[in-house]
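Shown here is a partial selection of chains from the complex, left in place.
Should a chain be cited, it is by its letter among A and B, assigned in written order, with residues numbered from 1 in that chain.
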């Protein structure tokens, strides 16, 4: 941490800062420049935060130098992690495709979408039973009925299930059906929910808030980790910018940036960022080429009747292209395409 | 709603769209231009949304024309509303100052801050017992102990209490102490929480998400309204932009824009947008001059020891200036400065 003194700061002001830092168990080094004096702090940054140094007389600014996240940070855990979901690994050596319908609408539609996902080479099934929607008049999901459908389709196909949870009160219920709990973009800073999924005993897929910085995203993961759950997969899904030709702007650079800062796996959702079917395959290729550990894709057997985000759902005909893209790019990226777990194995997951 | 056909759309494509719209109980008018054919839809827009017209063959785009919010919309409720909080009105004819500490830290600090708030002319006391913090290592608030302190200070000062709720599971508890429930910027799209406060029987202060558009903000209010609670006050507190000299960019234009779209009162939080003490007073003046129905301000008896956002808390000496600014600007804006409710009245609130 660096304290920047204001141009008019006096010697007493500097001494006061040094004194506060020492009283908090740290040490302070003063560099006196022509126009600025700066004080470098050594010690426990969280202790220093509590000193409110920015409010002290003669202080112009306080610059934090070290990263604020710990448990999810690569600085504290250099090797990149592998997260296993129903036996399927997501991590640095593999490339995982997660696919399925945006919303679970019926048993038939979900099974058909799961079959499409398999044709696309997916090793995990996604599908929402609880849908957080911008409008209260939009489709809100089937709730527990949807969870049961997902469990049935898992039994039928062997694909472990990733599904969203939107309320701390329903985490236990959702966790009793799901293999992985998804926290959506609008809930990335719903701290009560983060703490609840941190204690639920299941891997978590943490989507980036569309208005969140990379550091805030990692701090959200830290909330989960702090409850003892380090089985977290991060998912970049586009951020909000001034550009309106796409629904969100996929921040493709976030993948390598996060992989340097954190040991957690990072995947990309090319469906929600673009918001249009014709962008999904190009963005999926970009995600794999930039080094993502996997992708998550919306598929639907009949997008024109989808109750949610039909504009971006891929069609039957696109499945082959997903599969072949993943197959070709995996070895180039030094990865193995994750295979669906055989049904027997899945049964015990 | 307007459907824009793609350049290569055929007559059958256009007919198919018209047929779908009529089957959904609506009507459709075709305008055939040189490079584009557009179809104007008449009827129930929510029905049309379910048709997934954007996914139909030959359709280039679908443009929504009417506003998606209803209960909070001025189109359906032209007169601007007054929301009463513990007897204190917030609305078009008054100017209300809400002030208090960012976080409730102790009985002494809260009472001292409440006395400052009164000196500043505030009619309502704010203070957080549950703090949603970006970092799990930051101060998280006193919880129910904090709520009790707020209730005690209300009894002592007569100031009704505005306090934040961060979890659907604790809405009932918080509502049993508070006069107004605050939903914070990070929870603006926490739909489970919105529904819970919508049913809690107390007025709600809904802060704008820092990454949320005005329309999303109004849709969040619609979630609350849909549960039967129209006692909602909106609070602009800055949005996230590329500018880093301020913590957030106060979207001052949002005040008049929202006042034309919605009948709900709109106030401004000049403390959290700027994030620095010296910006609070100028931004408060701007908020009142632009026509806001009130302001909410952080005060603290000893900002340098504050456990939360001490950088922006105003000092004792600033109170007089807040009071005089509010007193001078109220009549210019055709408003009456809301007076604190006499303690007797407060007792029955």
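Following the convention adopted for this analysis, a contact is a pair of C-beta atoms (placed from the backbone, for glycine too) under 8 Å apart; a residue touches a chain by one contact, two chains touch by 3 or more.
Every value quoted in this text rests on a predicted model; they were computed, and no experiment measured them.
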| query | Shown here are 2 copies; how many are in the complete complex? | reply | 4
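Methods note: only the chains that are shown with their structure count from here on.
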| task | Under the touch definition given earlier, write down the residues of chain A that touch chain B in their complex. | result | 46, 49-50, 52, 54-56, 68, 132-138, 166-169, 186-187, 189-193, 209-212, 216, 219, 222-223, 226, 240, 277, 303-307, 310-311
